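Each remark here refers to the structure printed beneath this line.
In this view, the complex is presented without one of its protein chains, the others remaining in place.
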Amino acid sequence: MTTHLQSQPDAQASAPVHALEVRGLVKHYPGVKALDGVDLVVHQNEVLGLAGENGAGKSTLLKALVGLVRPDAGEIWVRGEKVRLRSVVEAADHGIGMVFQEQSLVPNLTAAENIVLGSEGAGVRRGLYRWDTMRKLAQEQLDKIGSQIDPLARTDTLTFAERQMVEIAKVLRIEERTSHPPVIILDEPTSVLESAEIETLFTQVRRLREFASVIFVSHRLDEVLDVCDRVLVLRGGQSVGEVSTASAAPAELHRMMIGSTGSEDHYHDTAAERSDQPLQPRLVVKGLSGATFRDVDLDVHAGEIVGIVGVHGSGREDVCRALFGAEPIEAGEVTLDGDKLDLSGTRAACAAGVGYVPAERKIEGMVGPMSVADNMTLTKQKSRCSGPLVMPQKQATLVDKWIERLSIRTPHRGTAIQRLSGGNQQKVVLARWLVAGDIRLLLLDHPTRGLDIGARSEVYRLMRELANSGVATVLLADSLEEAIGMSDRIIVMSDGRATAEVGCPSGAKPTPLDLVKEMV
Amino acid sequence: MTSPAGADTEVVLPPRPQPRRGVSLRDAGPPIALAVIFLLFALISPGFRTIGNVQNIMDAAAVLAVVTCGITFVLMMGSIDLSAPGVMGAAAIAVSLLVANNRNGNDWGLLGVLVAVLLAAALGCLSGLALVLLKVPSFMTTLGVSAVGLGVATLLFGGVQPNISDEMLRGWAIERFLGLAYLTWIAFGCVLIGWLIQCYSRLGRYAFAIGGAEEVLALSGVKVAPYKVAVFTLAGAFYGLAGVMVTSQLSAGLVQAGKGYDFAAITAAVVGGTLLTGGRGGILHSAVGVLLVTVLTNGLVQVGVSPYWQGGVQGLIVVAAVAAAVIPQRRRNQVTK
Amino acid sequence: MSTPVLATPDVGPTGDTAPVKGGPTLGQRLTSFMPVIALVVLLAALTIADPDFLTQRSLTAAVRTSAPLAVLAAGATLVVLCGGIDLSIAALCSLTTVLFAMWLPDLGGLTTLAAIGVAAAIGAVQGLAHVVLRIPSFIVTLGGMSIFSAVALVISDAGPIRIVDRDATKWLTLYVGGVVPMSFFVAVLVVAAISLVLKLTPLESFVRATGYSESAARLAGTPVDLVKVAAFTVSGACAGLAAIMLVSRNFSGSPTMADNLLLPAVAAIVVGGTAITGGHGSLWRSLVGALVITLLRVGLPIVGVPSAYEQILYGAIIVAAVALTLDRSKVLIIK
Partner (left out) sequence: SEEAGGSSSGGSEAGACAPEDVTLVGQVRNESNPYEAAWLDGGDAFAEQVGLTQDRLTYDGDSTRQQEQISQLLAGDTECLVMNILPNGDSDTPPIVEGAEEAGAYLVTQWNKPADLNVADYDQWLSHITYNGVESGKQIGDALAEAIGGSGGIVALQGILDTGAAKDRFAGLEESLAANPDVELLDDQTANFSRDEALAVTKTLLTKHGDDLKGIWAANDDMALGALAALEQAGRTDVAVVGIDAVPDALTAIEDGTMTATVSSDGPWQGGIGLAIGFCVATGELAVEDIADEDRAWFAEQFLITGDNVGDFTSPEVDAADFECDNVFSRSQGAIS
């Protein structure tokens, strides 16, 4: 059931005033119109989903709702009152709080401090901390989401997922701050979570609905349909339609997002495309040991995608980094196409034709202030140089080709990458390994984290293409489904050891449950 | 670890995921280096291991410790502060003209000290304001304020050396309690206050947080600018007190009272484990760093290293100490600036 | 959760994202000229204070004076661009003046090359210590500073060494076209050469990537360590060249000759608008910064500002100059 006009109030939301209403919001950035007259209505006690491609303007819209982005035009109404939001504090005073897409915790403070940051309340009196109160306040928040995290642990000792929990606990402080029912905004909260935690989060979201309104963003459309009451679709900075989740299917949503139709296997998993495996594996890892992993054996054939799954702390990430020479190893032998792989540093790995896409894009993946073009050609200088000299024309042609191929939304190849939306940034990082075309082994750590379904599909297609052209791929997938969908074989790791291997040939895929059994 | 995290966790908590590698060793490095160097000197030189010399080391560390207290907060924010020479000079001259002295009839006593410290705090505040209002990096604002402070001091100095005759202020350097000069106790007080500020005040914690992730504070609705200004003001006050202490020691107000203390204090803080990029370390780290530097200076004289070589040997040992301290925390993709 | 079966958009970039020209805007162009504007304003102010200041002789002298500072600052700018700092430049420069003076009688014309070579090698050693031992550059070079000073003191027997044979440095005292002092000409050449090499090769990306985000640069396979060592090496070589310039000016080498140039050199870098946090900036900016700092150092007293006020003005002006020159769109957080 799709309506392309949203002014007519939904029958089920009978409340006289909307919790939040946005009219004609416009925001320009140099070269981009991030928001182009967005309208949005959030009813009391509902979960509104927000869907749209990377760069559709979701984060910008949401940041405008918490006073971080000043819109160029348009109005924001909170509970029937027109407001101007100039800061996070003002938004919080109106009962609007947000969990940001990029993690935003202070790493060297305790979890408790992060949770109460900016609204310490009784935790601080006359500028002095009262740690007991502080911990109690934080514990209350953590209890709400049933988290076991020690409030006095330093945040940088927590895992990614734990930190995400702290963020959610933090935004829930808004309940204490206002007497009105709050509006809580979650911008891609699940992209870094595992399925168990996602369930916890959804329980929270459903609990929140009892007394608050929630705006929820995710690129996993099934999730959106699962947890939301209504989904608003954004495209090119405009609201293009609304879907009631009771009846919609992901495909329909997706069609609205991209504005065209089409149907294809999401994972492009067609057995026919795969060539016969050579006898000799391309990558052979024997007894690899490091600080967080022991005796890992692994082999990957050319053209094969091997997924590694495991719970947090399984050490799979460090194995990946070690194979790229970014983490020291204590023992073990690694060969690539029969030659010993030099693990002494990242440069040697690059030279040997190994590529690595790190999970923490913002810190490790990209050089924020540098241009899209420079980020894309940073590794494979050969692709833009002739001899020792950089050829700007050669670079421009090449970069534009890849911008087009991967549908990277950027005003220009010279735009600083930090100005792009998260998904588009990830595409640039991926492109970095593809420009030279001499890659033999690709290590992908959550390569689709934060990507919209179209982009993700594009990445999957790329991975397939690469595999078919003979690249061996190690994949730490974003979800078990992704691992199953993409991999030819899956290695299960726990406590730093490879504990099982599950084959998943095309047509005979295991279910996520099969894997979970192996993981615990 | 100076974080209060461990201090009041009396409830039993669920088991943590294994701690990050190297956390404990990172903080243990500087104290170990201090102990090793101290023992080494004690072995080599009989003069070094006397009680008198240990008292002397503590006394000699007093001024540097106070300066370092101030600079630590700035470094914790990830900023840098080169204003100590100017601010100390201005405070030194100011206090020597306000307490009983040979230049004018003032005899303000403790009030004079307070005014000098306030003047210094105002200069510090100036650095902070220039940083947040003009958005000029602290490296430059503090360098500028240092020059301004020296200029103010030279103006006040006016060609005739001000000498203090104030008994109280002179007594700070001379009179002793439990074998240590009052000034040394003042330094202890400063370290204690600094530590309390760092652990129990919003200012201290926010300074720490600003060094960790400034942009996040803004996302959380915290206005960082006032805290930055406050930190520079606090640092200025510490420098001012240090300037007063130098004046007390020399019984005279010198424009050059703070010469060299900027780099000495940064060295001490960094040797103690405070990172120049901010967000790590703290007052207790810095205190260890101050002792390390002072022990080195004293020990090299005691051992009789040629004055030509002393600076070089000290530099070498500082580098070696830091190198030894970072070895346990070395990681492949660690960023070293 | 099910595996969604969805369409792949195999169309190009959708919607309104047709690439627009992304060249620098007028505002951006203006900020990159800010150091020059600051220089002109300062010169105008000095001329108003003392009209005699704006004579060709006087300007030539100022430009000549700025040469060693400019070379020192230019070299150290590379290290700053990589995200580090080199505090040893001044001490290394002093040491090189001593080495030059000591070697000149034996090596003759080769001394210049030998001295610069040794300075470069010393810079490289510091760079290696920084990347291999993972000691912050601030500490390595702070240590280097005191070590070089000590060595210089010891080998020179704590005194200046006079140069009798001035032929080896005479070329630096000549004038190009009768007006441009050779030393400044050389400084410009050095800046131009280094800038060109950076611009035309991938080195510039390497340096900037290292300075903006070292871990990302490393994971992209950029030769971070090599780039840093190279930066320190160039910085050392520049300190060596600055030493030759000082010797040509002072007719002697002395173990403390350049020590006081450290803060002015760093100030020149920052006044030029290079971000002290790394990544953003250029050698040209430092060259202009060096001119600004030189005008402040020599101009203020010469136009008759009394010593105490001179310091206050100096402080105020360098802060104001940076407020003018720093391109804040490139530096997100000002520390």
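Labels A, B and C are assigned to the chains in the order they are written; within every chain, residues are numbered from 1.
Simple rule for what comes next: a residue touches a chain if its C-beta (ideal position, glycine included) is under 8 Å from a C-beta of that chain, and two chains touch if they have at least 3 such contacts.
Here the structure is a predicted model, which means the values were calculated and not measured.
Considering the intact complex, the chain excluded from display touches B, C. Considering the whole complex, the residue from C:38, C:62 or C:209 that touches the absent chain is C:62. Of the candidate positions C:31, C:112, C:137 or C:252, contact with the unshown chain belongs to C:252. Residues of chain B in touch with the missing chain: 47, 50, 52-53, 55-56, 59-60, 150, 153-154, 157, 159-161, 163, 173-174, 181, 246, 249-252, 254-257, 259, 297-298, 301-302, 304, 307-308. What chain C contributes to its contact with the hidden chain is residues 52-53, 55, 57-58, 60-62, 64-65, 68, 153, 156, 158-160, 162, 246, 249-258, 260-261, 294, 297-299, 301-302, 304, 306-308.
As a working rule, only the chains that are shown with their structure count from here on.
Averaged Cα coordinates give chain A a centre that lies 41 Å from the centre of chain C. Chain centres here are Cα averages; for chain A and chain B they lie 43 Å apart.
For chain C, residues touching at least two other chains, in rising order: 215, 218-219, 332.
Each of the following residues of chain B touches two or more other chains: 215, 333.
Chain C contributes residues 1-9, 11-17, 19-23, 25, 200-202, 205, 208-209, 212-213, 215-223, 225, 279-280, 330, 332 to its touches with chain A in the complex. Interface of chain A with chain B (complex): residues 68, 87-89, 92, 100, 104-110, 113, 117-120, 124, 127-129, 131-132, 135, 148, 150, 152-154, 156-159, 162, 170, 291, 312-313, 321, 325-328, 345-346, 364. Those residues of chain B that touch chain C in the shared complex are 77-80, 82, 86, 130-131, 134-141, 143-148, 150-152, 154-155, 214-215, 263, 266-267, 270-271, 275-276, 278, 308-316, 318-319, 322-323, 326-327, 330, 333-337.
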